[in-house]
Every structure is written in C-alpha cells, then in structure tokens.
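Note that this complex is displayed minus one protein chain, with the remaining chains in position.
After this line comes chain A, so read on.
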Amino acid sequence: MEYTHQSSWIIPFIPLPVPILIGVGLLLFPTATKNLRRMWAFPSILLLMIVMIFSIDLSIHQIENNSIYQYVWSWTINNDLSLEFGYLIDSLTSIMSILITTVGILVLIYSDSYMSHDQGYLRFFTYLSIFNTSMLGLVTSSNLIQVYIFWELVGMCSYLLIGFWFTRPIAANACQKAFVTNRVGDFGLLLGILGFYWITGSLEFRDLFQIFNNLIYKNEVNLFFVTLCALLLFCGSVAKSAQFPLHVWLPDAMEGPTPISALIHAATMVAAGIFLVARLLPLFIVIPPLMSGIALIGIITVVLGATLAIAQKDIKKNLAYSTMSQLGYMMLALGMGSYRAALFHLITHAYSKALLFLGSGSIIHSMEAIVGYSPDKSQNMVLMGGLRKHAPITKTAFLIGTLSLCGIPPFACFWSKDEILNDSWLYSPIFAIIACSTAGLTAFYMFRIYLLVFEGYLNVHFQNFNGKKNSSFYSISLWGKEEKKKLKKKIHLLALLTMNNNERTSFFRKRTHSHRINRNGKSIKRLFLDSNHFGTKNIPFFYPHESDNTMLFSMLVLVLFTFFVGSVGISFSQEGIDLDILSKLLIPSIDLLHQNSKNSVDWHEFFTNATFSVNIAFFGIFIASFFYKPVFSSLQNLNLFNLFQKSVPKKRIADKIINILYDWSYNRGYIDDFFEVSLIASVRKLAKFNYFFDRQVIDGIPNGVGISSFFIGESIKYVGGGRISSYIFFFVLIFLVICYYIFI
C-alpha cells in the first residue's frame, strides 16, 4: 500500500512515547510510577508489536514488488549545506526491522520477569525503548549522516545498559571501555562520511552510489584517497561489530544484564556493523583491495573469536567470543561479495544467539540464588554442571541453540553457515580451510559450554568439600589452567590435595564458603556436617530451579524461530525458479561469486558440502565430549581418565602446545594487555606530561613574571623607602666600588 509506505517514517518513533512517559512520570509522580512499574512493560511490548506488524507488512510488499521508497525532507536551511532526513525502505531494511522487532519483543517479555526484582526496572525499560527507537532509526535511515546519528545513539544506549548496574566497578569500567572503543570507530565513520561527501557531494545512499560509480567509471578520482575514505568508513563497522582490532569491548560488555546481551550485544546492535557494510556494498565493491581487506578482517576475527572462546570460564564471555566469531563469518561473507549469505547468517545467528543468551540468563538467574549475585560466581561455569536435571526446559532450549550454532542440519545456522563455507571455497581455498576448521572449533567450544553447564553434577556443592574428596577437586581443575601442573604430579595426587597449594581452587572454595556463610548461616552447619559422609545423597542442598513461565515462553518462541528461520533461505528451486523468500527479497543485490552459476543449486554439490561441514561439526563435538564429558562425576570414571592420562606423558610437546593455546585463550589473546600497555599507558603519560607542561611552562611564565616583579618591587621599595641610613649605605657602597675601580 502506498499509504503504508508514506507513513513508514513513523517506524522508529513508535516506541519513543514509553521512555518519555516514564521520564515525565518519574519526574512528576515518582511514587505512583514506581508502584505501577510492572505496568510499563505492556505499552513497550505493545508498541513494539505494532512496529513488528508494520514491518512485516512492508516486507510482504517488498516481496511482491521490489521497490525502494524514499521520502526526504530538509533539516537545515543553510544554503551551502543541505542536511536532509529521509527514510529508505528496501529489502535490507525490512529484514532488519523484522529481526529487531521480533527479538526485541521476546527480550522485553523475558526481561519483564528477569528484571522484576531489580531496582532499576523502569530505567531498564526506558533504555530498552530508546534503544529500539534508535536501532529502527538506524536501519530505516536514508543517508549517511542519519546513519551516524543513530549509530551514536545506539552506542549510547549500549553504554548505559552495560553500566546498568553502576555500583559494580567492573561494569563502570566496561561501559567506558565500550563507549571509547566505539568512539574510535565513530571517528573513522565520521571522517569517512566527510570524505565521501567531499568526493561526491552527496550523502543520500542512492545518489552517492550513482555518482561514485560514474566517477570511478570515468576515472576521475584519486584511488588512494577513495580507498582511505572507504577504509575509514569500514572502521565504524569494525568497532560496532567487534571485528579484530577493536573487538576488546564486546566480552567486557557482558557486564550488562543478560537480556541486553541477547538483544544488543548478540542480535541487533553488533549486527549494525554488518548492516552498514551491506548497505554500502555497492560502494565498496568497486574498490577491490578494500573487499579483500574486509574478508581478511573477517577471517582473522573468525579465528580469533573461536580460539579465545575455548578457555573462558564465564559463560557469557564465552558466548560473546562466539558472537564475535560468527560476526567474523558474516564479515567474511560480505568481503567475498556474497551479500545473501551474510544476511542469511545474520538472521539465523541473531535468533540462535538470542536463544543461547536467554538460556544462559535463565541459568544465571537460577544459579544466582545459590552462589550469589556476583557475576564471578553466578556466571562461572566451574560452579555449574548437572543443570540438566534441575532446569530441563532451559536445557532443551540451550541444546537446540548450541546445535544450531554448531551447524547441525535441521537448525537455522546450518543453512547459512553452509552457504558461507560453500562460497568461501569459491573465493579462496586458504580462507575456506580456515573457515571450515573454525566451524569445527565452534562446535567444540559450544559443546564445551553445554557439557560444563548441563552435564555432570552441580559443582557448587563439590566446592565445599573438595579438600576432602579428591575426585571433585580433580574435576574442578580438570577444565582449568592448573590442571596441567597437576597432571605432571599425578602420582602425588592424594598428597597434593592436602597440600592445598592450588591457588585458584582454594580461591573458589574460600569464596563459596564465605558467601554461603553470608547467605544462610543456618544451613552452612549442615553442609559441613554432611560433607563428611558424601554419597548419602539425601542432603538438602540448594538446587537451581527452572525459571518462571514468562522467561520460558520467550525462549520457546525463539526455539521455534531457530527451527524454522532457516527455511527462508533454503532454496526449493526445481526448474531454475527460486522460491525462497530471501532470494526474492534480495534479487537485485550484488553477488560476486555466483554470476556464472546461474542460480541453479546443484543438489549433489550441496550434499557433499553439507556432509563435509556436518562432519567437521561432529568432530568438534566429539572432541569436546572427550575432554569435558563428566568424567569427574564419580570415582568410577577416574580409572578411565587415568588410563587416558597414562598415555599422555609421552606427548609432552603436545601438552605444551595445548598449554600455550590455553594461556593465549585464557588471557584473551593478550590483546587487551597489549592495548593496556601501549595505548592507555601512553595516553596517561601524555596527560601527565601535558599537565606538567601546562603547570610549569605555560603557567610558569606569568608566575615567574609575577614573582620577579614582586622581588623588583620589594627591592625598589627597600631602596626608595626614605631611610637615611640605607641611602648612606648605598652611597658609601657605590663610592667604594668607584674607588676600587680607580685604584686598579
């Protein structure tokens, strides 16, 4: 409908009334607003629902007639400079807006329960609605300045939400880090925008592409400058999508509440970088060096994210690195020029990762009641384990998300990842080999999470007596860094256990102890008593509970999405007619790799490729289960484990390599440390130096003038004070001096 399109400028502004109303309410009627706080979730969800219906309607029209609607109006009246606002509805916009609204609604429903006991419930919903507004604004914007505006606003929301629990110093540091790192990207983005305005004189996407292509065609531009500008523009995406050099903020951003990690730091905002590159692909595609640069950054991020994910102990940080790696896949696909695969993976990954994050939120929520509200404990995978029995629905949902991310056939991510891997074979074999092996790595670390969290027994309870029972002690160190040291002294294991020289384990134990004492002083006695006869199993332990229905509801809906969203991209083509929705949406888009293959999908080729990638994924899962299978659950498995270990000492070198890999991964690839040492320290030094310079040199001159004039004044005062004796003294002094000169 023409009417729908004309009024679609309102899309970003629909969720806006909620924050305004909450703000006014808090200002004018604070108590009433706070008392009715649960009420505020409804309007936010309702308004977002309206947006969702709107955007579904738009995308249906997009499928029917593939047209772009753009209405523009002017913002400033300045003659030289015309900043115009408008909106651009094309297939990319409609896909993104459906994605944002669906994940947004589910996260809102989820967080109504997740945040219900939080002091900042209203604040949370305010931020979330502002975020939805700016994210929708970002995807519907029609020119670069508008993109920049919403880009920054999204970054601000991310800042506010990472620092949501502002009493935690870690959160305070994390949110500042996120903002500043993103600002580095924005710096590039702004310069790139200015540069392209300089080259083409326009900011509207379509004008920009046209003018730019003409210029390139006529060879009228300085290619170096163009590449520089495009690189700067890409810099924005690198920061936002957590690509290689600027990815450092994303794992720290997990300090925010878990629904935020699901919505902003997995599904939507971090995908904005991908969105921007996809939007500007017509521009980038004429600069081949830049395209290979994008692919290179993508592949580096893929590998880096996956390797860093294999040894994290915080469940959310682990998922964050996995997000980073998957974003790397999308960037790789864009760099290869397969626009469709990148967007397909964007969609499928968003739903799967949102599901995983919501699942982890549910786990954290149930663990918090037992281990305490510190993210060090409640998100620590060491303390989890065996949640399969206590939270079965969460377990199922999480498992499905995991399988999807690993690329196991019926689930969403399989289809998209397979497509990317196929395309990468066409692009470059080296990249393809790296990408495929990383797919195996993905399966490995995802199953590592799954096994550590859901299999075995709840480790928190082992913590209390692992000084006495060797098996559990062993198990704790099994996954961890200290395990390697232990293995060498395997024979002295029993002696060693009493020695208690393992700092980390004792650290955990101590913390858990103290915490338990804080939480419930009564039961602690019983725990200690029970710990003496372990194995009697009838101990009233605190077990984690399944989350309540609201949370489960949104997780289940996401499970459905994870099952079926892959179908939008599966081509059921029989006689050369593409039937899948995604291709229909993206018909006029760019496809570098399939230009001559004429769209017909060869089923045989597809099956061989699919079998190959699924095999890799299963290999990864197998390795993971070999390492992280709950061997520690009871003593009976210890023999098996020892058997395995006995063969190991021969391969000391292999052990060492694993150790190095582990250290690399555990210390986040030393990249944070590198930034810490090189950048932050030098900035601090510069600040100190500047301060010194300002105080001593610039300020020293007037101070020196002041002091010297003071002394001169004082001495003149003394001289001209009118005292006869001093006059006579000077008189005599001068007389003597003159005499001295005369006589010599």
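The criterion applied here is as follows: contacts are C-beta pairs under 8 Å (C-beta built on N, C-alpha and C of every residue); 3 or more make two chains touch, one makes a residue touch a chain; residues count from 1.
Convention: contacts and distances are computed from a predicted model.
*Asks:* Between "Exosome complex component RRP4", "NAD(P)H-quinone oxidoreductase chain 4, chloroplastic", "Large ribosomal subunit protein uL15m" or "Postreplication repair E3 ubiquitin-protein ligase RAD18", choose the name on the UniProt record of the chain that's been left out.
*Replies:* Answer from the record: the omitted chain is "NAD(P)H-quinone oxidoreductase chain 4, chloroplastic".
*Asks:* Where the complex has a chain not shown, which of A:L223, A:I657, A:A687 or A:V737 is the residue touching it?
*Replies:* Answer from the full complex: A:A687 touches the omitted chain.
*Asks:* Could you tell which one of A:F179, A:F205, A:F414 or A:F454 touches the chain left off the display?
*Replies:* In the full complex, the listed residue that touches the missing chain is A:F179.
*Asks:* So which of A:T31, A:T167 or A:S725 would be touching the chain we can't see?
*Replies:* A:T167
*Asks:* List the chain A residues touching the unshown chain?
*Replies:* Residue positions of chain A that touch the missing chain: 27, 75-81, 145, 148-150, 152-153, 156, 159-160, 163, 166-169, 171-173, 175-176, 179-180, 183-184, 186-187, 190-191, 194, 197-198, 683, 686-688, 690-691, 694, 698-699, 702, 706.
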